[in-house]
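Every protein chain except one is present and positioned as in the full complex.
By written order: A, B and C. Residues from 1 in each chain.
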Amino acid sequence: MIIFLKPNLPIKQENEFRRFLADKKVDVVPVVRRNQTLLVVTGRFSESTKLEVKQHPAVASVLETDRSYKLAAKSFNKESSKIKLNGHLEIGGKEIILMAGPCSVESKAQIAESAKEIKSAGCQILRGGAFKPRTGPYDFQGLGKIGLHFLKEAAKTHSLKVITEIVDVRDIELIEKYTDIFQVGTRNMQNYALLRELGKKRKPVLLKRGMWATYKEFLLAAEYILLGGNENVILCERGIRTFVPETRFTLDLSAVAYLKHETHLPVIVDPSHGTGRANLVRAMSREAIAAGADGLLIEAHLDPRKSFSDADQAISMQELNKLVKEVKKVARAVDRI
Amino acid sequence: MIIFLKPNLPIKQENEFRRFLADKKVDVVPVVRRNQTLLVVTGRFSESTKLEVKQHPAVASVLETDRSYKLAAKSFNKESSKIKLNGHLEIGGKEIILMAGPCSVESKAQIAESAKEIKSAGCQILRGGAFKPRTGPYDFQGLGKIGLHFLKEAAKTHSLKVITEIVDVRDIELIEKYTDIFQVGTRNMQNYALLRELGKKRKPVLLKRGMWATYKEFLLAAEYILLGGNENVILCERGIRTFVPETRFTLDLSAVAYLKHETHLPVIVDPSHGTGRANLVRAMSREAIAAGADGLLIEAHLDPRKSFSDADQAISMQELNKLVKEVKKVARAVDRI
Amino acid sequence: MIIFLKPNLPIKQENEFRRFLADKKVDVVPVVRRNQTLLVVTGRFSESTKLEVKQHPAVASVLETDRSYKLAAKSFNKESSKIKLNGHLEIGGKEIILMAGPCSVESKAQIAESAKEIKSAGCQILRGGAFKPRTGPYDFQGLGKIGLHFLKEAAKTHSLKVITEIVDVRDIELIEKYTDIFQVGTRNMQNYALLRELGKKRKPVLLKRGMWATYKEFLLAAEYILLGGNENVILCERGIRTFVPETRFTLDLSAVAYLKHETHLPVIVDPSHGTGRANLVRAMSREAIAAGADGLLIEAHLDPRKSFSDADQAISMQELNKLVKEVKKVARAVDRI
Partner (left out) sequence: MIIFLKPNLPIKQENEFRRFLADKKVDVVPVVRRNQTLLVVTGRFSESTKLEVKQHPAVASVLETDRSYKLAAKSFNKESSKIKLNGHLEIGGKEIILMAGPCSVESKAQIAESAKEIKSAGCQILRGGAFKPRTGPYDFQGLGKIGLHFLKEAAKTHSLKVITEIVDVRDIELIEKYTDIFQVGTRNMQNYALLRELGKKRKPVLLKRGMWATYKEFLLAAEYILLGGNENVILCERGIRTFVPETRFTLDLSAVAYLKHETHLPVIVDPSHGTGRANLVRAMSREAIAAGADGLLIEAHLDPRKSFSDADQAISMQELNKLVKEVKKVARAVDRI
């Protein structure tokens, strides 16, 4: 059960109501959102208590829930959530959102030129890693802070928004200055310390599915962020670990259709990591949109063979142009733009 | 290396050439196709032998290959194979082929009524199992021969073609009388005795991917059939075993894109088994077509809740109608019809 | 529910009882075993019917079951089944049974010499494939019938029993003449035509787990054989498909412990296929026995590097000797010999 408190309820009355619940031994977690405070009931309660709560003067309404994720569930918000970036761009609306860029910011010139190409291809958001979580400690770890700076500048020049990855909970304030969307990578999907801190922010968070995670675990990870009051969570399918050796991961596009039934949150697909093969990216992008995804996150590089990281999966800018055209056609076939 | 013998080469000269190869210790497997005999070289050979072979009077041409599957490889046939059913229907051409029907033939009336609905929805092929491979020996095993009879009759009445499953190598002659396409189920993908016998036939074979099979293993299984001289092999992605508990299988749509790069054989997708959830079938069908699949194999039932088998994944005839409409729109977006 | 008919019940009375059940709409599958006929009830029945059945003069006893596999379930036979080979060797008893030999019979001399080494290492059963199910059609497919002959002869000379694989349902009579145990490979675990025919035999069947199969599916496959009246089914864990690239398969040794709780059938482990790496075979063999396995199936070759098939996983005869010594020590630590 979720209890919606009356808007602008004086703190004194809220506290009284919380004491009332405590007396009834009803455990709740408070969620302070932009316009409203919710109390998520986490334990059991009797039918009579439920009735009393419903009729309590502090309460606007209550919502029954039957999922372990409550704020992420479709029942919480029957309409799809639309996440606005600076009032303009809307993720989860009718328009397909295209995020593209290199795996890593490699230099000022590289990201500037990339931004130009990406804008011209018709994408809205520039991606690029400055702090890279790499499997091996001897691999290129990203340019760090200076990379963030190059990234933001390049995006600004071409009126693009920025998405970049956060890997260390202690870097949130730093990254926040440079990005429009925090990206949480697959390895950190269950880094709860990080999720909780991002929940305290209001900037959108793109949460990538753990390569091992069930749909339920994925939605529960989103719930950790939502519970902090940050409503702006975007889910991203990026491939799971399976036995198939021919692709780096198996892109699980059933996830898109399933999540669209289960949650109101926008769903994005990363076909680059999801396959690890540049020559499959266009087809998988068309599929994702046909499935109902709200956008794509694509690795595109000026010269894929020279990419500092993930060279096998990055597509060229020519390929990106083709991809956008194909995706737009499929988008129209499923009543999107 | 594949050696193409001259068309209409007298058997005497063929034998002479085979002896010539044997003397050179070149191992080959002969493949007798409709218009031509090929010899697939399976072992090693020197450059000088290769030259001699090329210049031999019995030889029309040779083809270098670098894959472990040779007849299934794209290099064998740069254009996509088009498989004709009785001269009319073409699988692998521009038109998307839709195969639909109940999991099992349950009764004469059921399959007759199903055929009518499936035709009216715009599908071209009627599916329905008479011999069912069931996980448990106490489950409904299909109506057997009488089921085949009902199936063929229903299809004929509505000018549909028939696809049905073959589970026992000893039933090939029987099933051949009733079906237009042999279906080999996922559990039999590596039933080599069955594959070899189907290779001796000329009727098309739809080979489902083993739920555990890599792409290479899948193509090698197709190669077993092709090697017998049967050129009419259709591949079918139907979901793989992964850790994801929310779907019965994980439909691996990267397979479609990958196979389209690797082979000239048509690729069909089964979104019903591939997810095991009726409410995901439409979305996955759209995806499959967006990825470049040549058709779909769909479980549709007059009353899904009453299906004798696989009730959770069958869609209703209304859903099937919606699905066909959506799929047609996506097909046009990828230049298919 | 399983109904045990009275021993030596006249056929007339059995038929009367079957009619009685039919009248009550109780569906059963009859199982004719060495000493007794059982009727496995497959559908629903009322409590009053159950009572009537229990008291019926044709009935010796009834057994309630709560698993989908009924004859394979522990409840069917609280003691472990002991499978005797020609009155001597007992699989499932206190003694650990060691089956070893090359992947394929390659020549008369090779299998003869292998048999000698295997006997001297302390193994009881000689393995070797004559009909090999190979992933690719161009790979060595086994020597066929002459290989069976070499195998049997080699085993006889050294007082070993024989196990060899059956891949084609049409070869059962042939293979039966040469082998003491039919081996059903992983790819055929759900080849129901084959399982049913083996159920009609009385010779033991070693059923390998499908590399994709759940424990339940594995036990249901065994049930297909048991249902034919063949009580001599041996289960074999041989590794499953997972994402781990460093081993060919992941040997799932939880399966041994789980199966020992769930079934009365003996459980054997194949650490050679289960890992695909010769240098892990000894450790995995010790584990299997520590887990409670009744025996091992091991690929050992006179010169592993020269093996015609599966060279990476075969151990040398010296390694086999070491392995047997280590396994015997672990066997004693778990009260086996």
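Observations, loosely collected:
Just so it is clear, contacts are C-beta pairs under 8 Å (C-beta built on N, C-alpha and C of every residue); 3 or more make two chains touch, one makes a residue touch a chain.
What you see is a predicted model; the values in this text were computed from it and never measured.
Between the chain not shown and the residues C:168, C:252, C:270 or C:299, the one that touches is C:252. Check C:76, C:215 or C:308 against the missing chain and you find that the one touching it is C:215. The hidden chain makes contact, of the residues A:117, A:223 or A:310, with A:223.
Interface residues of subunit C facing the missing partner chain: 212, 214-216, 240-247, 250-254, 256-258, 260-261, 274-275, 277, 279-280, 283-284, 286-292, 326, 329-330, 332-334. Hidden from this view is one chain, which touches subunit A at 29, 40, 42, 68-70, 133-138, 167-170, 187-188, 190-193, 210-212, 217, 220, 223-224, 227, 241.
Counting over the whole complex, subunit B has residues 241-243, 245 touching the chain that is not drawn.
One rule holds in what follows: only the chains that are shown with their structure count from here on.
With centres computed from Cα atoms alone, the innermost chain of the structure is B.
The centroid of the Cα atoms in subunit B and the matching centroid in subunit C are 32 Å apart.
In whole angstrom, the spacing between the mean C-alpha positions of subunit A and subunit B is 39. For the pair subunit A and subunit C, the distance between C-alpha centroids works out to 49 Å. The multi-chain contact residues of subunit B, meaning those touching 2 or more other chains, are 212, 241.
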